[in-house]
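Yeah, one chain of the complex is gone here, protein chain that is, but the others are all in their spots.
The chains carry the letters A, B, C, D and E, assigned in the order they are written, with residues numbered from 1 in each.
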Amino acid sequence: MLHIVNKSPFSSQALDSCVQVAPGGDLLLIEDGVYAASSGTVADNFMRDIMKRFRVFALGPDLEARGLADRLIDGITPVDYAGFVDLVARNKTCQSWL
Amino acid sequence: MLHIVNKSPFSSQALDSCVQVAPGGDLLLIEDGVYAASSGTVADNFMRDIMKRFRVFALGPDLEARGLADRLIDGITPVDYAGFVDLVARNKTCQSWL
Amino acid sequence: MKFGILVNEGPYQHQASDTAYLFCKAVLAQGHEIFRVFFYHDGVNNASRLTEPPQDDRNIVARWSKLAEEHGVDLVVCVAAALRRGIKDENLAPGFRISGLGQLVEAGIQADRLVTFGD
Amino acid sequence: MKFGILVNEGPYQHQASDTAYLFCKAVLAQGHEIFRVFFYHDGVNNASRLTEPPQDDRNIVARWSKLAEEHGVDLVVCVAAALRRGIKDENLAPGFRISGLGQLVEAGIQADRLVTFGD
Amino acid sequence: MSEEPGIKKFMFVNRKAPYGTVYALEALEVVLITAAFDQDVSLAFLDDGVFQLRKGQQTKGIETKNFSPTYRALEGYDIEKLYVEKEALAARGLTEDDLLVDVTVLDRKALGVLMDEQDVILSF
Partner (left out) sequence: MSEEPGIKKFMFVNRKAPYGTVYALEALEVVLITAAFDQDVSLAFLDDGVFQLRKGQQTKGIETKNFSPTYRALEGYDIEKLYVEKEALAARGLTEDDLLVDVTVLDRKALGVLMDEQDVILSF
């Protein structure tokens, strides 16, 4: 299943809750959620732990808008909106952690 | 100065940021912020620490709406909207930690 | 004492508008003055005269209009934010007026206190 | 594959409506079908024909209308949420229709996927 | 898909406190309609969502409708699958006795497994 997180890990518990509840699967970071995909932050190790259980993607246009495109953590896959659609299609269900 | 927090301490960093930045003063919890005034939660000790530096108030109507009126941490003062107005009047400035 | 009030969220979605209204009533009941209530961001949606909440719920827009009518409170909607969100003279509730952001700055300058309600 | 889309936030205030729109365009470009876009909570404000954003910014409402016109996408606004927030036939943008929450449930039943965009 | 043809498993995930925002109230409105469509409905209360079920809500002071009695009415609509996150209750100093209705308390992992079994998930 696909989990979608759109909140900054520095101001919201959404990503925390998502990874504590979900056993694994695909995780897509969008909107302010993409800040979790940036290397060198205090959430960096947390994110690398998450990547042991989840395949992690980040929406490229949101990374670019926030000036983060060159700071993506190795192993996180950037996707465009078409890739977002593919992720939804590939998974039986999706859950937005609002 | 008066600091106003309206977010749950369990889902937002607002209260955290407020108390880390502000040296002290009056702190009023309103709306979902009043969950921080409830005893017996994981935020209980954090709140008691805060009370060493801040005079802490909680908006009574918001406590009642959320069924928390009987769980108020000792030393937090419930106020009604008139009390809220008094707090604003008594302090030269106020800052809402949105 | 003169109070300025800033409301940054729309009706029903967030409690900000409710708290701001109940705060305003208490300001007046305490014998203070409200210099102005300024509606910004989604707060401009408080000024839509087309809202029709269920009978058993509060009517947020009508409450603001009544506050303006009974106490002469100046309710100002930011024109730029209002245009973005579709609030215009044709759907503006009684007691509200549309004006510029300068009215918010003026409230900051003229009022003794400025209190922000938002999300 | 048939997609259902749920939009829970209004235009400009949150990015949810932007992301939902760009997602819808990609759904169609990939050759999939959009069963329905349902607007709930403040999402109903996406349907106001009175919005007038600055010239140098995107026109969120007009974009949705164009999607309906060019691709026949069904844009449904929840009537209960719309009444609370002042969206009615008189200020409804082209391409939108107002209907009940059953239309959201139907989208959940009929579509292969339902994706929520909100705050 | 659910076992019966034409019936899908709908899960409503509630993660927000009541009154601060409208999501809890408007989520309930969707839940009631979904039941009328004879779907397999379950509700999950996670994080601050558990506060929605708190006993003793008195909203007169905030001049807002108290919609918490509606949770008690869910049974009458044959909505009986109410799941509450164990860790969320504990963190907030709550027990089942503090809640308005009978619920099934599950830990996060069990909730995650249940989520994986759904056909449609709506989050508010």
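The rule we apply is simple: contacts are C-beta pairs under 8 Å (C-beta built on N, C-alpha and C of every residue); 3 or more make two chains touch, one makes a residue touch a chain.
Quick caveat, the model's predicted, so the values are computed rather than measured.
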Touch partners, limited to displayed chains, of the chain removed from view: A, B, C, D
Selected residue (touches chain absent from view) among A:R48, A:R66 or A:K92: A:R66
Hidden partner chain, residues of chain B it touches: 1, 13, 17, 20-23, 25, 92-98
Contact footprint on chain C, counting only the chain that is left out: 6, 8, 40-41, 80-81, 100-102, 104-106, 108-109, 114, 116, 118
Hidden partner interface residues of chain A, rising order: 6-8, 10-11, 31-32, 35, 38-42, 44, 60-62, 64-71, 80
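Throughout what follows, only the chains that are shown with their structure count from here on.
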Of A-E and B-E, pair with higher C-beta contact tally: B-E
Computed distance of Cα centres, chain C from chain B, in Å: 24
Centroid distance [mean C-alpha coordinates] between chain C and chain A, Å: 38
Distance from chain B to chain A - Cα centre to Cα centre, in angstrom: 33
Of all residues in chain A, the ones touching two or more other chains: 13, 93-94, 96, 98
Residues of chain E touching at least two other chains: 15, 19-22, 47, 62, 64, 120-121, 123-124
Chain-to-chain touches, reported pairwise for every pair that qualifies: A-B, A-D, A-E, B-C, B-E, C-D, C-E, D-E
